[in-house]
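For this view, one protein chain was removed and the others were kept in their places.
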Amino acid sequence: MAAAASSLNSNAADHYDYQANPATREVLWVRWIILTLALSFFAIFLLLPLVAVFFEALRKGWDTYITALQEPDALSAVKLTLIAAAISVPLNLVFGVSAAWAIAKFQFRGKQFLITLIDLPFSVSPVIAGLIYVLMFGAQGWFGPWLQEHDIKIIFAVPGIVLATVFVTFPFVARELIPLMESQGKEEEEAATVLGARGWQTFLRVTLPNIK
Amino acid sequence: MKTFTKLQFKLRTLFATTLVGSALAASTVLAADVSLLNVSYDPTRELYQDFNKAFAAHWKAKTGDNVTVKQSHGGAGKQARAVIDGLEADVVTLALAYDIDAISEKAKLLPADWQKRLPHNSSPYTSTIVFLVRKGNPRGIKDWNDLVKPGIAVITPNPKTSGGARWNYLAAWAYALKQPGGNEASAKDFVQKIFANVPVLDSGARGSTTTFVERGIGDVLLAWENEAYLAVKELGPEKVDIVVPSLSILAEPPVTLVDKNADKHGTRVVAEAYLNYLYSEEGQNIAGQNYYRPIDKKVAAKYAKTFAPVKLITIDDVFGGWQKAQKTHFEDGGTFDQIYKVK
Partner (left out) sequence: MQLRLKNNNVLPGFPLALGYTVAYLSLIVLLPLSAVFVKTATLSFSQFWDIISAPRVVASFKLSFGASLVAAAINTVFGLMLAWCLVRYRFPGKKLVDALIDLPFALPTAVAGIALTALYAPNGWIGSLLAPYGIKVAFTPLGVLIALIFIGLPFVVRTVQPILEDMETELEEAASSLGAQRWQVFRHVVLPILTPALLTGFALAFARAVGEYGSVIFIAGNMPMVSEIAPLMIITKLEQYDYAGATAIAVAMLMLSFILLLLINLLQGWKASLQTRAPRGPA
């Protein structure tokens, strides 16, 4: 989603040729150095590993790969991932927009504290994320006995996977939107409000088009 | 939030229809569909793929019911924890009795004396630890004492995270103990020297096999016998050889019913039949074909050529059982931690 958004943006940016503008142009040799360094780094640390992934799969043969995909287990795993994404993406999208609105357009105390809390799930190892759901919903956990009594399954079932996905993808949208909305400032929204737009109108007509 | 409720609703309807469906099927005395969950460890994947097919056919012939056995594989400890934390296994087939003890102790899902319920310590097949070396055995590795020689690179997973690695560790320990003049101190020294030759400690047995076979690291891999044979079968005998040491350890991977879960699912009868079938002639043959040592003497004789004779010691005799071995060697501050601290 973020990728789609940024590639859309870069399409727009493509129309602007920075190197044609003397104020935003670098000398040729500087351009070459930056390009060479950046692209070599990209090739060694990102492209090559990705090619290796491809080769590892190829070496084992696409057949095994395809049969692996056709196995009922793998199929349901893919389905599960899709379900989890279908639930977590909209949830975190709403959260991300609301958090970015509060953080980017307003000044308040404890703002950096709040941002750090939003970042925190990123740094939480999947190992710890698994552990916390076990501690809460596992058979020996806080809600375990109650859940068992009512025959509700959370971990080792769909809701657990959804919860874990929501948790680990939690900061994504918020973190991508905050710097963007901050850099856009709030003049446009303020203008709209002063001109008499209602809160939702400002948000829908001014802010939303700016970030998507 | 709406999507979530919708999904929950869908799941519930689905659940209800299956319930109604199975109730209907039961009342009409037609073939019922039963499903079992067998939670197992990594190296048994191939074994249970074969066995589940055979059992389904057997059960269909006997009762007319269709039984589907779902498998779950992973590191033994992780699998045991999953069952403790609520993965509703009907049966567990794990690498160590210690892990099943933990299920009994922490979650009270089965009685403490579970290991007495089925013959042969509830282990329908056994295995042992062998060496996998490069083709032609260029470093001339014959026995455990070759592993401590300088310059030999030994590959084994981390005993802290891998059940198989604990068997490796204890086998080496037992070998040193059984040497003339061997005692606890000399055994610890011996094991420490082996681990000084270990360049990589993967977190699981499959990871170590990959390191040895595909990354080309190490001169010798300490492996489950069945994993070693599988590796030879997959790579072809022109790549690696199996070396059987003079002494090794008798690994008894136990199986058991998880009483509370089976009763909850109403699957006790079929789950017990499933486990008993492991002891039948066909079950024993499938074990043998998958390079596990059958415990049935008659079947074992058929596979005698596959399995080299090796002097096997047991955990109970040498280490006083898994509980004790785990505490002495692998808990925090145990001998495994000590050999890394001294260095």
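We call the chains A and B, going by the order they appear; numbering starts again at 1 in every chain.
Basically, a contact is a pair of C-beta atoms (placed from the backbone, for glycine too) under 8 Å apart; a residue touches a chain by one contact, two chains touch by 3 or more.
This one's a predicted model, so the numbers in the text were calculated from it and none came from an experiment.
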Full-complex contact with the absent chain, from A:89, A:124 or A:158: A:124
Hidden partner chain, residues of chain B it touches: 77-78, 81, 84, 102, 106, 158, 160-161, 199-203, 207, 210, 214-217, 326, 330-332, 337, 340-341
Residue ranges of chain A at the interface with the undisplayed chain: 2-3, 5-7, 9-10, 12-14, 16-19, 21-27, 30-31, 34-35, 37-39, 41-42, 44-50, 52-53, 55-56, 95, 98-99, 101-103, 105-128, 131-133, 135-136, 141-142, 166-167, 170-171, 175-176, 178-180, 182-186, 189-190, 193-194, 198-199, 202-203
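Quick note on the criterion: only the chains that are shown with their structure count from here on.
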Whole-Å separation of chain centres (CA-atom averages), chain A against chain B: 39
In the complex, chain A residues that touch chain B: 83, 86-87, 90-91, 134, 137-141, 144, 148, 153, 155-156, 158-159, 162
In the complex with chain A, residue positions of chain B that touch it: 1, 3-4, 7-8, 11, 81-82, 84-88, 106-107
